[in-house]
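The complex appears here without one of its protein chains, the remainder shown in place.
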Amino acid sequence: MAIKSYIEAVTDALREEMERDESIFILGEDVGVRGGVFRATAGLIEKFGEERVIDSPLSESAIVGVSIGAAMVGMRPVAEMQFADFIFPAYNQIVSEAARIRYRTKSDWTVPMTIRAPYGGGIHGGLYHSQSVEALFHHVPGIKIVMPSTPYDVKGLLKAAIRDNDPVLFFEHKRCYRLIKGEVPDEDYTIEIGKGDVKREGTDVTVITYGLMVHYTLEAAEVLEKEGISTHVIDLRSIKPLDKELIIEGAKKTGKVLIVHEDGKFGGVGGEISAIIAEEALFDLDAPIQRLAGPDVPGMPYSPPQEKFYMLNPTKIADAIRKLAEF
Amino acid sequence: MAIKSYIEAVTDALREEMERDESIFILGEDVGVRGGVFRATAGLIEKFGEERVIDSPLSESAIVGVSIGAAMVGMRPVAEMQFADFIFPAYNQIVSEAARIRYRTKSDWTVPMTIRAPYGGGIHGGLYHSQSVEALFHHVPGIKIVMPSTPYDVKGLLKAAIRDNDPVLFFEHKRCYRLIKGEVPDEDYTIEIGKGDVKREGTDVTVITYGLMVHYTLEAAEVLEKEGISTHVIDLRSIKPLDKELIIEGAKKTGKVLIVHEDGKFGGVGGEISAIIAEEALFDLDAPIQRLAGPDVPGMPYSPPQEKFYMLNPTKIADAIRKLAEF
Amino acid sequence: MSKHDYKELGLTEEQVLNMYYFMLLARKLDERFWLLNRAGKIPFVISCQGQEAAQVGATFALDKTIDYIAPYYRDLGCVLVFGQTPTDIMMSAFAKPGDPNSHGRQMPGHFGGRKYRILSGSSPVTTQFPHAVGAALAAKMRGEKSVAYTSTGEGSSNQGDFHEAANFAAVHKLPVIFYVENNGYAISVPLDKQLGNHNTADRAVGYGFPGHSIDGNDVLECYKYTKEAAERARNGEGPTLIEARTYRLVPHSSDDDDRAYRSREEVEAAKQKDPILTFAQYLRDKGVLTPEKEQEMNDSIAKAVNEATDEAEKAPFFDPEDALTHVYEER
Partner (left out) sequence: MSKHDYKELGLTEEQVLNMYYFMLLARKLDERFWLLNRAGKIPFVISCQGQEAAQVGATFALDKTIDYIAPYYRDLGCVLVFGQTPTDIMMSAFAKPGDPNSHGRQMPGHFGGRKYRILSGSSPVTTQFPHAVGAALAAKMRGEKSVAYTSTGEGSSNQGDFHEAANFAAVHKLPVIFYVENNGYAISVPLDKQLGNHNTADRAVGYGFPGHSIDGNDVLECYKYTKEAAERARNGEGPTLIEARTYRLVPHSSDDDDRAYRSREEVEAAKQKDPILTFAQYLRDKGVLTPEKEQEMNDSIAKAVNEATDEAEKAPFFDPEDALTHVYEER
């Protein structure tokens, strides 16, 4: 075991997988000598050469489309979107192509491709360098979406994504990159995509969340413990498929559910989670299902006080849990 | 009053608006001499000339992007996506640009643009000519989404969309175009975007739906009435903003809610509707909130029996209502 | 009539007859689709008629044992050359088991098939361009000699993916051939309203690789230029853009009525240059297509088309529930 940062876990997973399997290559903007604008691919071009760590032209649709073509004929591309905010020019290639090639050919053709993208706010990024984009993809059958919160989960899930025979969107929270550190085993391991994780056991309120918000929720839970409120914290880790069992189990356990995500509320991932609970565990509930999320505005402002206002934090989360506990 | 088809209501609204306001123009593929592949713009080029009814190159991102630019400087473009399925190349322009220009300039710049797109299945269109795409946009603050079911609503809402000072996605169900007829006033009128409509009053089960499914639900309700089951049918008409009041009121009225949409279930619009109810009317419910939707597969197959299997119909809807009534 | 001498192009008598055979087979299958559609037996047709020379000429220049093609919806000629059979085609038209393209899931014309080295295509146009570039990138990375061929219509060449794919391939000098079948219309939209420069091959200049606008009614010319492009590609010299100038002899699809937007005179004039008629005449003039051979070919094609139609008509549909399978890997 070693202590690694969240971003080191990314780099380690990439390097180890590329060592293991020659068909894996990286494609993205500035992933080469620059090592990525966040340095997630640092050192890889030196190790694997510019044939396998490709600085692509500034063309997201080509990055994804070319990856799809390469994946169809047997390669395993790991494409990088420099920021999740810039994934939309590739939306057609992801939604119309990557997600459907298996289905439309009954698995005659498949797309074993991973798309990595840094997402999330709180980094002075303004409208277009702070976004969470999962809500714009979670409806799409044929893709998987992973959003890990810890270095351990990052490494195990990124390896699983790369080995998966279907397209996986792998969203990494920018704020976590250097902020979050944790133990990572030295041995090779993977984590099953679609399985959540209880990050804290509790009995009063169940919080269902993912990404940076897991950490904020755990902080809130610490504070609340002193007040005598016990919080059950589910880290979804994957947004698609969702770990329905863990969600239902968590809802039944406390009867009070708070769904937390950084992204805006309306039409967010929280809606689906709430609907699943309302469909399958309604009579186990002791309080309305609550969602705590970002405001429904088109983006996170650059203005520092406004960015702070937009972002959730442990205090806001603790308040919401407290309210629910007292319900 | 005259009896008009759903598509005639589209054409009439376009023509009347273009007569009223010179800044309105149409931009899309085959909208000119061809009058649109569904003939929604039939006769307009003859009346308004090719300067105002523009056959564009096959470039959805340009159609939307050019419309945005024209709208910013004072025009009121009505862009047509030939099929909703082909809106994704323009996703970046819609989501990153149209939806945010007001917000990012505090209304210094605005985008009074309408994007019309025929959507929906049951027309032997296969994966890429049958889609419902609203779930991929309803999360996006800054845009509005209208999905009318009757000629009356089409005309009133399309006029409202064109007069709206924000970008509106106006989705027209292809199957409704010639199938659905109804009374349309001769006088000018608009319908407020964001207001749903009770299409049938009932007391046992509340169905919340939109588009073609409104008609299928009304058919189901007819059948069920003979069995003594009374169905309350809410036609949302607009997906964004959602008519929250009408939804809550409908949920409270019967205590049993069925949400119906043609599109797949996971991450669909139904999730948000369910979550709103679970948040605000949980203790008024007598049964779990149910969602009846298409299967979670990447598209509607072309194979006739499979297309039929995919599509909802009055029988499937009646079964779901019956089950809920008996709960 | 072709201005090329097939022998000078290194083609044998048998090969040119074979080319003609595929062109005619494509045409006859296509004609049958329309009959079936008008009889209410298949819901949708999208045609190759008029573009057979462009398609057959190009794909004949490829190596179907190692190359990949990512064709577009009109490319019936291409997929026949790459091995699809009349039965494959008819199964696809009827959306029945045996359809190698999509197993009944997609509309006809959405080609594919791993065993034929045909990448799966969809409806949103030009998405296949980056895919072909990806296949070419893989070939380069693995040191394989294979070429990726992809085609689209001239209207579709205005999509952003055209540009992004072309530039990407140029940067990496990838073994890919971009082929535009310029048939004068994007559904109803004529060139004047589609293109600032009607010659789409000129775009190659901007990417730094060769571009050729060629006579798409001349199967030998299409063969010649594609052959050269394939050789360049195999030699590591990078992509080529070819525009084949053709004409769409029928409406856009079975849902279209082209009388609204083009004159009958124009269509009639184009029919005079029908590549099948002119190539048949060329072959007759060269003494290659004898009356006996012609009769034989017509008979065998008619038989193949009839049998395939019968088989497909009689075949059962897929089970409805089968629609739920193959969303993700099934283990």
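Chains here go by letter, A, B and C, matching the order in which they are written, and residues are numbered from 1 within each.
In this section, a contact is a pair of C-beta atoms (placed from the backbone, for glycine too) under 8 Å apart; a residue touches a chain by one contact, two chains touch by 3 or more.
In this text, all values refer to a predicted model and were calculated from it rather than measured experimentally.
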Touch partners, limited to displayed chains, of the chain removed from view: A, B, C
Residue of B:29, B:166, B:235 or B:307 touching the missing chain in the full complex: B:166
Hidden-chain contact residue, picked from the options B:11, B:41 or B:61: B:61
Which of C:166, C:222, C:270 or C:283 contacts the chain that the document leaves out: C:166
Sites on subunit B contacted by the missing partner chain, in the whole complex: 25, 51-52, 54, 56-57, 59, 61-62, 64-75, 77, 89, 92-93, 96-97, 100-110, 141-142, 144, 164-166
Residues of subunit A in contact with the chain not shown: 29-30, 32-35, 37, 55-62, 85-86, 88-89, 124-129, 295-299, 301-306, 308-310
Positions on subunit C contacted by the hidden chain, ascending: 158-164, 166-171, 192-198, 200, 202-209, 238
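Keep this in mind: only the chains that are shown with their structure count from here on.
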Chain occupying the middle, per Cα centroid: B
Separation of mean Cα positions, subunit C and subunit B [Å, integer]: 36
Whole-Å gap separating subunit A and subunit C, where each centre is the average of the chain's CA atoms: 41
Touching two or more other chains - residue numbers and ranges from subunit C: 102, 105-106, 110, 122, 124, 160-161, 327
Overlap residues in subunit B, where contacts from two or more other chains coincide: 85, 88-89, 127-128, 296-299
